[in-house]
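The excerpt is restricted to a subset of chains, each kept in its original location.
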Amino acid sequence: MTAAAPVPAEARAFQGVIPPLVTPLTADGRLDVPSLGRLIEHHIAGGVDGLFVLGSSGEVAFFEDEMRDEVLRESVRLVGGRVPVLAGIIDTQTRRVLAQLRRAEAIGVAGVVATAPFYAITGPEEIENHFRAIAAATDLALFAYDLPVCVHVKLDPAMLVRLGADGVLTGVKDSSGDDVGFRRLAMMNDAAGAPLTLLTGQETVVDGTYLAGGHGSVPGLGNIDPGGYVRMDRAARAGDIDAVRAEQQRLAALFEIVFQPEGKTGPAAGVGAFKTALYLMGIFSTNTMSSPMTALEGENVQRVRTVLAGLGVELVR
Amino acid sequence: MTAAAPVPAEARAFQGVIPPLVTPLTADGRLDVPSLGRLIEHHIAGGVDGLFVLGSSGEVAFFEDEMRDEVLRESVRLVGGRVPVLAGIIDTQTRRVLAQLRRAEAIGVAGVVATAPFYAITGPEEIENHFRAIAAATDLALFAYDLPVCVHVKLDPAMLVRLGADGVLTGVKDSSGDDVGFRRLAMMNDAAGAPLTLLTGQETVVDGTYLAGGHGSVPGLGNIDPGGYVRMDRAARAGDIDAVRAEQQRLAALFEIVFQPEGKTGPAAGVGAFKTALYLMGIFSTNTMSSPMTALEGENVQRVRTVLAGLGVELVR
């Protein structure tokens, strides 16, 4: 890879709205391909700029390698080149991530997304080694995934910009929930000629990241309402901040579905709410979750339904 | 206190820009009254809407009670009623906070700011008891200070809005660095008739909080450039988001001073940078810090100076 020249906005391959694809399962835990097809068409109809397969919202950590392959292969097939596909290559440490990289490359994707090492503690030197080793092993676009809630480390903005300037990283998916850090990353990125494409994964504050210099979003909630995020993105590019804010407020209200499940935490609540919404909307055939999680049931489903209905989302169940 | 009716924007007493006053010290650690006077005139000239004395930026945790009294009394005297003064009543648990409240009331302020209990762990029931006990003991406006980096607890938005609706809290100073939480708090507050005045303490993302429904800011960096924050606030009220963003970007660049000190952490770095800037600008006579902290020296001062000079701040030293 070669050092990056300043990147003009029109040349950014992965800007805009790139939702992390939720993975539909059959009642017995296999990939539900028809539901996956419906979800992908829902995204395409919403106008998304790309799709991120095998991210946290896609339950990547819950799938054995064969299942990961199947999800990625079917997603790529069903997308059919209409938008670029990014693949999560999520594993504990460098050699395991490289193994995931080879699998994604074999299937064929436009780019890959990797976190810092996790499980075993590593320091700044090791984190930088890690991203450099991944980039050295591929010609694909590489995004760093900043996700302290899972990885238990916050990526250093100076390191990220250095890796962008060196052509190691194409961009960052920031799900750190640290807006102060995002602003600082954007400022340092701009000062370096903006080598990094900066995407936020925080569904309810995308408007603020546009102000801060972000280039788009990777919203889990985009599985429910891809069109809303696309409209917000287009309004941001047009400088129509009132439209941006109106969409964001509406989407923030919709995001309340993830706070409805009682007695659940983490993806069992958040992804559980997404899957339940997609089930109620008729896009998914079940709201089955991966083991060891269990699906939302009873009152928790009703609470999700109430939020959706209150916002006028069309439900078929 | 009585339950709050919906609060029209024009009636909010504490909206806009209310910087937390940095406390100037003489070389031997006493209050430097002439410097305090210059700083307050700097704020008034910048057009601030209020001043928050004895906050974290004011080194409240470092001052014994007598020193706290002196800082508050002199500040109130020097402000002379031109803007309302809020006082931090920062202490570990309810009875100690009530003792701080009585001191602030005796001096005379427009409102007080209290955190959740700290040092000893408390649960949600105790936190709510705590704020209710403070409100029951005073007629002053009461702000909840959400500052997990010091208090090690994040305030629950549902509790905050409930306390607002019950007339216990006038508002919230949110320094949690959690923009997702701020958006949710603002949304829940709006749904309840907006009983709470919502102020952010995060200097570099004030623009985003205006979009989210915030009513103003309590920026430590406002000690250096109060006029910038006031212009951003007025632009936000006028709906001129381009002006908001331009000010915010400039102020975010200025905020880089807090990242310059090497070998320092916490307020020794952040407040240390503010004091050093005010010293270089000629507003403070020293950059002395409270024990056990030490002032910035040598290369650390030069690095702060370089940031300030690069942004055209007028320096006299």
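Here the chain labels run A and B in written order, and each chain numbers its own residues starting at 1.
Definition applied: contacts are C-beta pairs under 8 Å (C-beta built on N, C-alpha and C of every residue); 3 or more make two chains touch, one makes a residue touch a chain.
In this text, all values refer to a predicted model and were calculated from it rather than measured experimentally.
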Subunit number of the complete homomer, 2 shown here: 4
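Basically, only the chains that are shown with their structure count from here on.
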Gap in Å, rounded to a whole number, between the CA centres of chain B and chain A: 35
List of chain A residues in touch with chain B within their complex: 177-180, 183-184, 187, 202, 204-205, 207-209, 211-212, 239, 241-242, 244-245, 248-249, 252-253
